[in-house]
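I'd like to ask some things about the structure below.
Missing here is one protein chain; the remaining ones are kept as they sit in the complex.
A and B are the chain letters, set down in written order, and residue numbers restart from 1 in every chain.
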């Protein structure tokens, strides 16, 4: 069975259409990038997959089941959503934030059990935040904060990770660090769906790209199939130079 | 926790307990009366009232600041205080005196109205509750002013209701009702306390909360109704004591950290202590009684700054 199936999806907001007739599948263990211009509907579709936006038409299956039939809290054990990091209102410690990811497994008055602590520790280890556990969330850098938010999602022990522009506002060091982490997780069996602006980064790391334009699927395919000069011209309206990466067989985009 | 942290934590708890005991002692042993059985009976009632009002207000403030993820929210933002004032003024017009039942009903009805209006449009209920609440507060305040202006004498009752006042007279029935309300409130608070994790998570973001499994819509409604009930209890008994619901949760957060599991408890005790101290002052500063709410607002700021240094 596929990890995610989107079938005949329509979505509108305030009587304005946002997504039209979306159909695609994501297989288990795939590393997929959703790309497209601003306003194309990328974040929207991610949030629908994350069961955050609910009044859509059509059907979304996760691991073969219609998500409408899954309780939110059970869903949270399968799919984890990573928003773009922001400043937090109250200054929790990094450890506190990450352990919030265990919520789907906890009962009200019980403290974190062994499993929970293990999951949190594992998430911390994966994201390299060991030395940051007691730091306050607003006192660390953006890049580290994004890592913390990813760690929180990992603590959910999900099968599928959905990330909304995790690198768009970070320096290249953190961009690479995060994408490398996602690759490592993907190799460990996680299905990863990333909404991203950066065409080159998406091309470098994703197995498959879904290009959205004006609420519709424009093209689905490997990076080589999707990132082409004429496609970019059609969708983004700008002239670019697309050449193959010197070391790897992936397309890279250059501005003219 | 490291040893140094433990010490700091213990210091703060001791400070809290000391302030609370100071508050209780002040309330019990100062005042115009001598230590006869009756006077002490009245004082004990007043202490209980203070603990109840301060604690529940601060607790509600902490809850709402967590639910709405907004540090400026306090129990009266949602309209209950103005609703109570409106109910009371209507009671004064109809009966000639301020009947707590009217305040209570007024408070509940406004809360109900706010909830109904906020649910009309689709979209994020949580955010619309605040806006609707603020608007209703303004509306009710204007109506209260209207009623006050048309009245014959200076409506002291309304002023003391709006400011908050602990010196109410008790009959055996009132005392019984107070007991019932306190027990009920305790249960409601314990029930809400159960959701300390949810408040933590919701304060970090609505989307995050949803994706972790929390049904924000239902949760908001549940919390809103229960908190409105708690606030209605307080305002109908003692009026709208200001400042406590807003600043005490912040102070508690400064002392005990933002996690609600500690913050809510800290808020309760800090709020009680604060109101007791303020009331002791309100009773003894001048020959006649000041409304407690005046003192809470006046000493609130230096109190807050003092706690800030303890951070």
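Keep in mind that, in the parts below, contacts are C-beta pairs under 8 Å (C-beta built on N, C-alpha and C of every residue); 3 or more make two chains touch, one makes a residue touch a chain.
By our rule, contacts and distances are computed from a predicted model.
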Hidden chain of the complex, named as in its UniProt record, picked from "Phenylalanine--tRNA ligase beta subunit", "Putative hemin transport system permease protein HrtB", "Cobalamin-binding protein" or "DHHW protein": "Cobalamin-binding protein"
Chains in view that touch the one left out, judged over the entire complex: B
Residue of B:72, B:149 or B:190 in touch with the missing chain, whole complex considered: B:149
Where the unshown chain meets subunit B, residue by residue: 31-34, 38-39, 41-42, 45, 95-98, 148-152, 154, 156-157, 160, 165, 167-173, 175, 283, 287-291
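Quick note on the criterion: only the chains that are shown with their structure count from here on.
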Rounded Å distance, subunit A centre to subunit B centre (Cα mean): 42
Of all residues in subunit A, those that touch subunit B in their complex: 47, 50-52, 55, 71-76, 79-81, 83, 86, 88-92, 96-97, 100-101, 103-104, 106, 108-109, 152, 156
Subunit B - residues contacting subunit A, complex: 69-71, 122, 194-195, 197-198, 200-201, 203-205, 207-208, 210-215, 253, 257-259
